[in-house]
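As you look at this complex, bear in mind that one protein chain is not there, while each of the others sits in place.
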Amino acid sequence: MSRTWTRLFAALATGALAVGMTACGSDDPLQPADTTAPDGGTIVVGSADFTENVLLAEIYAGALRGAGANVTTKLRVGTRETLVKGLEDKSLSVVPEYTGNLLAYFDKTAEQSKPDEVYDALKDKMPDGLTVLEASEAEDSDVLVVTKETATQNNLSTVDDLGPKCGEYVLGAAGEWKQRWEAKINELYGCTFKEIRTTDAGGPVTVEALKSGQVQVANLFTTLSAIQANDFVRLEDTKRMYPAQQVVPFGRTDALNDAATDALNMVSAALDTDKLTELVSRVEVDKENAADVAADFLRDAGIPT
Amino acid sequence: MFPQLADWLTDPANWTGDGGLLQRIAEHLRYTIIAVFGAALFAVPVGLAVGHTGRGATVVVGLANAMRALPTLGVITLLSLQFGVLKVGPVLLGLGILAVPPILAGAYAGVQSVDRAAVDAAAGVGMTSWQRLWKVEVPIAMPLLLGGLRGAVLQVVATATVAAYVGLGGLGRPLLDGLRVTDYPRVAGAAVVVALLALLLDLGLAGVQRGVVPRGLRLASGPRSPRRRGPFSWGGNRLVEPADQAGIRS
Partner (left out) sequence: MEDLVKYLGNPRNQDAVLELLVVHARLALVPLLLGLLAALPIGWAAQRYRRLRAMVLGASNVMYTVPSLALFVILPGLLGTKILDELNVVVALAIYTAALLVRPVVDALDALPGHVLAASTAMGYRPLRRALTVELPLAVPVLAAGVRVASVSNISLVSVGALIGVGGLGQLFTEGFQNSYNPPIVVGIALTLALALVVDLLLVGTLRLLTPWQAGRPTARSAA
């Protein structure tokens, strides 16, 4: 009988050891990461679930490590809604954001569309404990696109042109588009789509849906390599429905000390739209590792890592 | 949370129209039925053959176990990239792979569970191998086979939500879309509908399972008759792995 006990104990010990070894691999899984100030704590850089944001998060992470912080990343977390919740409950310290959409998130009635106005209004609307650092010149905006055929056949070059024809078209966009823009596009352009179909956030599903004709209009992002690769035509947003979307670090005031803030501002200063598009293309088209591309950028820009 | 959930579920606007729950349920059912049917076309003959001849069990059981370990999300994304995004094929194939192991195990265990004396008697009265299979083994195996089907349906219904990730429809659509905007009543509502759908299908199949017991077995039955079991038992034969009784799912 005691032999059974011994065996039972040995088996349980082996099991516990195995589990313990994985559980102690990194942080204790049952303890939330300590994301307080970098003098001692860990900075958690989060990202939304599209490639450019992942790349920006890696860039931020590299720069913050150069500033002496202990950094971990939580990539592809989800949408802005989830990221904000993550910041609020202190699971995240900082995320790369876009001024226009972030402003719209906090103030649905915001009318500003020029870069400086958007940024100032955004700073105004910051909830307690959260802040945006300096905005970059680099922009990545939502953009409505159609195929070359659709554009030529219907003489479309701006969203104005699209407005009256919306009723014949199906729009392909990410799941959150409808909630954010359906009312606004109707108000500004008189556009009501025949159907708004969820595809994905500028990923292969949206591109394929547009190419194959399952949708006639798609919402993509200006830095996506797929636009040029497929000869899609960008419809100009003449009435500025989509506000200026400057890349800006958005995070908790208690998580970013001076060194961290300086590092991220250096990144913002070094980025512009062309550079960003090129970097994104390296990840999307050349399939390079995002952290590799981030490291190259930081080195070329002279930002310590 | 619960009052908002109830509100969302009882709002007719969420049920009717384009992208409403009724449409999503229909899509979801379509994926499930085709995937399970396709899986059965493959798994039932193979399971019966292995059970009847007793050969190839190790290989087949090993194959089934390996298939169980395949992550459905991975299979579907890979197949979508290979064969075309927004095509139903990859999703149906991925769900079919998920459905094969329980059906295979059910067919195999069903044939194996047949009383050897009955098979012997059948041989004794001159039945050929085929006749033994179809007239004796299969009818007796039906309850366990259907049990495997039930397990498969349960798994596929629960997993078909991933179809939405690659841009298709089904109940995964409100689930994932609600998730993206943290609209939790919508997410919970979609989950409740999936669970209810699974339960309804399970009850239906349980009824079929009971009805399919051969008359002879029913008459000779004692407390172990499948007929006496409640809706949530899948046959209880120890050879059928517990997962097939409860259904592995994603």
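Going in written order, the chains are labelled A and B, and every chain counts its residues from 1.
Keep in mind that, in the parts below, a residue touches a chain if its C-beta (ideal position, glycine included) is under 8 Å from a C-beta of that chain, and two chains touch if they have at least 3 such contacts.
These numbers were taken from a predicted model, which means no experiment stands behind them.
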> Out of A:I43, A:V77, A:L133 or A:A151, which touches the unshown chain?
Replying inline: A:V77
> Which one touches the absent chain: B:L9, B:A35, B:I103 or B:A198?
Replying inline: B:A198
>> Need a quick check: the contact residues on chain A for the chain that isn't drawn.
In response: 1, 4-5, 7-8, 10-11, 14-16, 18-19, 22-23, 25-26, 29-30, 32, 46, 49-51, 54, 74-78, 82, 85-86, 89-92, 200, 203-204, 283-284, 287, 289, 291-292
> Which chain B residues would touch the chain omitted from the figure, given the whole complex?
Replying inline: 1, 57-58, 61-62, 65-66, 68-75, 77-78, 80-82, 154, 157-158, 161-162, 165-166, 175-176, 179, 184, 187-188, 190-191, 194-195, 198-199, 202, 230, 232, 236, 238-239, 241-243, 245-250
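The rule is short, and it goes like this: only the chains that are shown with their structure count from here on.
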> Between chain A and chain B, what is the separation of their C-alpha centroids in Å?
Replying inline: 38
> What part of chain A is in contact with chain B in the complex they form?
Replying inline: 78-79, 81-82, 85, 174-176, 179, 195, 198-200, 204-205, 208-209, 212, 214
> In their complex, what parts of chain B are in touch with chain A?
Replying inline: 18, 80-81, 84-86, 164, 166-167, 173, 176-177, 179-182
